[in-house]
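After this line comes chain A, so read on.
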Amino acid sequence: MSYVSLTINGIKITVPKGTTVLDAAGQAGVFIPTFCHDPEIARFGACRMCVVEIPGMRNLPASCVTDATEGMEVNTESPAVVEARKTILELILANHPQDCLTCEKNGDCRLQDYAFRYGVKESGFTGERKEYPLDDSNPYIIRDANKCILCGRCVRTCNAIPERSVIDFGYRGFNTKIVTAMDTPLGESECVYCGRCVTVCPVGALTWKPLAGKGRVWEIDRQEVTCTFCDSGCTFEVLSKNGTNIGVIPKAPGHGRPLCLKGRLGLELKFLDHPPDPQLKKDGAFVGVSWGEALGLEDILSKLDKDK
Partner candidate 1 sequence: MAELITLTINNLQVSVPKGTKVLDAARQAGIFIPTFCHDPELTRFGACRMCIVEIPGMRNLPASCVTEATEGMVVHTDSPAVIEARQTILELMLANHPMDCLTCGKNGDCSLQDYAYMYGVKTDFFQGEKHNFPLEDDNPFIVRDMNKCILCGKCVRACAEIQGNNIVEFAYRGFDAKVTPAMDMPLSGSECVFCGNCVAVCPVGALQEKVLRTTVRTWEVKKVKTTCPYCGTGCNFELNVKDNKVVGITSCDGDVNGRALCVKGRFGYGFIHHPERLTSPLIKKDGQLVEASWEEAIDLVAQKLSDAKKQFGPDALAVLSSARCTNEENYLMQKLTRAVFGTNNIDHCARL
Partner candidate 2 sequence: MTNSIEEIAKADFILAIGTNTTESHPIISLQVKKARRNGSTLVVADPRRTAIAELADVHMQLKSGSDIALLNGMAHVIISEELWDKDFVANRTEDFEALKDTVARYTPEYAAEITGIPAQTIKEVARGYAQAPSATILYTMGITQHICGTHNVFAVANLAMLCGQIGKPSSGVNPLRGQNNVQGACDMGALPNVYTGYQAVTVEDHRVKFAKAWNVSELPAQPGLTVGDMLEGASNGSVKAMYIMGENPVLSDPDANHVVHALQKLDFLVVQDIFLTETAALADVVLPAASFAEKEGTFSNTERRVQRVRKAIDPVGDSKADWQIICNVATAMNYPMRYASPAEIFDEVASVTPSYAGISYARLDKEGIQWPCPNEEHPGTTYLHKDKFVRGLGKFNPVEYIPPAEQPDREYPLLLSTGRRHFHYHTGTMTQRTGALEVHYGTEYLEINPDDACAINISDGDMVRLTSRRGQVEVKVKLTDVVPQGLVFTSFHFPAVAINKLTNPVRDPISKIPELKVCSVKLEKA
């Protein structure tokens, strides 16, 4: 393998040829903020948050899609870079609800992290705002398109499993949003609620419905568990607050692990004192049913009941 040497913020580093500037910076211990980048999924170069200054290059290139080259000099926090990032944040915030107060992602939100990091208190821009209704048409995932920053991570992680591929970008310009086929609510789509999209969403656009109102990010303790329902070995987290388990969520998908609803519900049953009722789709809508019905065991259960 051939290597290239470059300088990032004055730090010399040597990386294999073909490494992106973003990854090289990470190896040098230099932090670069990102929204749309995800090491597990295809590079996208959309959010521009990872822009850096490289003398000789036109404009500020996105470091996630720029290859490191021999002798390159990179500045990740130059005044021009910081100004560009601030403007990006201001533009995003110009059309983002200011409701961290009660937002479920408060404390675990990249938009918030970067706004704090770059001291962007409020948007300098005023203008039209999206006013989409909340999509809570299913028992698992709440979609708030008003909070979406269109980074596309949900789309790319959903499409990574070909038979899922439930969502994509729809419409154009200001009206762009993430939609299911025909822009139906998620509950009416082919979505299987594996939650891959929720685990990668960097903001509050996708959140877990069963956890709504159950606790703030900083109040919650997390314990990692591995699902044993199939041989994929997906990892999940059991969440607890004040010593009581309040829910199970998947960790980010990775290394070919698909995540699935069955695994998550099975772990809820295992770890929660009061697991939520299983939901069965009947006539296109979800209804709460008994575990017996959900697992197709009603016949056997009724026989057991008779023998009591």
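Observations, loosely collected:
As a working rule, a contact is a pair of C-beta atoms (placed from the backbone, for glycine too) under 8 Å apart; a residue touches a chain by one contact, two chains touch by 3 or more; residues count from 1.
Candidate selection criterion: all candidates are chains of the complex that A comes from, given by their letters.
The structure presented is a predicted model; accordingly, all values stated were derived computationally and were not measured.
Within the complex, chain A makes contact with only one of the listed candidates (1 or 2), namely 1. Residues of chain A that touch candidate 1 in their complex: 93, 98-102, 106-107, 111-113, 115-116, 119-122, 213, 216-218.
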